[in-house]
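Then we have subunit A:
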Amino acid sequence: MNAISTSMDAVRPSPVLEVSDLRVSYGSTLRSVHVVNDVSFVVGRGEALGIVGESGCGKSQTMLAVLGLLPASGRISAGKVKFEGQDLAALSARQFRSLRGKGMALISQDALSALNPSMTIGTQMAEPMIHYDGMSRKAARDRCIELLDLVGIPGAAARLGAYPHELSGGMRQRVLIATAISGNPKVLIADEPTTALDVTIQAQILRLIDQLRRELGMALVIITHDLGVVAGVADQVAVMYAGRVVESGSTDAIFSEPRHPYTRALLEAIPKLDEPADKRLTPIAGLPPDPRRPPSGCAFHPRCRLVQPACREQLPALEAKDAGNGHLIRCSVDPWARSNMAPVRGIATSGGVS
Partner candidate 1 sequence: MTNLDTRSSIRVDDLHVQFPIRSGFLRRPTGAIRAVDGVSFEIPAGSTVGLVGESGSGKSTTGRALLGLAPASSGSVNIFGQDLAALKTERGALPRIGQLVFQDPYASLNPRMTVGATLREALVYHRIVSKADCGAFVQELLDSVGLRPELAARYPLELSGGQRQRVAIARALAVQPEFIVLDEVVSALDVSIQGQILNLLMDLQKKRKLTYLFITHDLSVVRHVSNQVVVLYGGKVMEIAGRDRLFAAPHHPYTHALLSAVPVPNPQIERNRARIEVRAEPPNPIAPPSGCRFHKSCQFATEECRSVEPKLREVEKGHLAACHHMQSATVRRALGAGIAGVTA
Partner candidate 2 sequence: ATVTIGSEAALPPLDPQRTTGSVGLRIAGAIFDTLIREDLSKGGSGVPDIAPALAESWSVSDDGLTYTFKLRKGVTFHDGTAFDAQAVQTNFDRLLNKESAVFDERASSTMAFLTRWIASSKAVDAETFTLTLKEAFSGLPRLLSDRSMSIISPAAMEKYKGDELGFHPVGTGPFKLATLEQGQALTLARNDGYWRGTPKVETLVFKAVTDPTALAIAMQTGVIDVIPSASAEQVTQLSAEPDLKVQYTDAANFYFIRLNMKAEYTKDARFRQALNYAVNRDFIAALFGGQAVPRGGPVPTGNEITALAAGTVKEYNYDPEKAKALLAEIGLKAPVTLKVLAPNNGPGFGLSPQLMTLIQQDLAAVGVDLQPQLLEFTTMISTERPGYADDVHGSYNGWVTGAGSAYVFERLFASSQQPPKGVNRGWYQNADVDAKLATARSERDEAKRAALYVDAAAKVAEDAPYLFLYQDRLPRVIRSNVKGIEAAASVYIDFSQVSVD
């Protein structure tokens, strides 16, 4: 459908959200734990960025940091977040507040717990409109109905008086999307918006988000652990591991030509509908690291089949290598580099990698 927009030589649109060298830490400054490290990405106007990674790799923390919603015990200890060129750290609490909802909006993972259980959905949706945008109750109500219609909730007017628990999971997720887009945000951040849903409903919701993004011209950051979801929705993909981005680039590039051993391993570890059914999976051995005790060097080295002595000592930088066109990887081995076609020792013996 939008194959052209992400083609290699397309010029990327002007950036709305720029994150550079972001670090999120918990605990006292002496014994702090960095759950997000050196994370940088740029989302252009109308663009869709997918952030993928396993549980605990820091996806949500990154986005909470961007939105200024880290819990009291956490903090941004380094790096910068810019929204439309404006450094968010320079904003007053009040300015930041008014940026939320209008500049950036969030759709969170669990739709039941993301809606206030003791307020009707109408009240929740209309709240910022009435209290911050000075809309009349009537106008706000009309706008809510319009929004619910937009996300495909039948009988919207009648649903305004419902409490969240009276709606099914799919409907709640739609309500959440409606509330998120109610301020016409420039950036919509969706943190695992479909994990709790059935596949059929997931497909609908993803389509809905995609469609709204196009219609409203929003930029989208979608966080997920499901590679399939990203493949369908995102233009750009960032793969995170242990708090760091290990590979990023256009969706096509990442899926057709994954360069980081982790990205590759991830793709091979899951059964896929488009592959022979009997193919034996090649799981990634071991477990993701505990952020309190990060491994030395490259965080992935204990699980990497292509590990080299250097990997244990030195943390590689996220760099273009020779991939070009914004495709960045964080690997000192870079086994699939074009200039490095001779197989590295270990690939041949490991077997499963194609």
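Per the selection procedure, all candidates are chains of the complex that A comes from, given by their letters.
Structure notes:
One rule holds in what follows: a residue touches a chain if its C-beta (ideal position, glycine included) is under 8 Å from a C-beta of that chain, and two chains touch if they have at least 3 such contacts; residues count from 1.
Just so you know, these numbers come straight off a predicted model, no measurement behind them.
Of 1 or 2, just one candidate touches subunit A in this complex, namely 1. Those residues of subunit A that touch candidate 1 in the complex are listed here as 1-3, 54-55, 168-171, 198-204, 206-207, 225-232, 251-252, 255-256, 265-277, 279-285, 287-288, 303.
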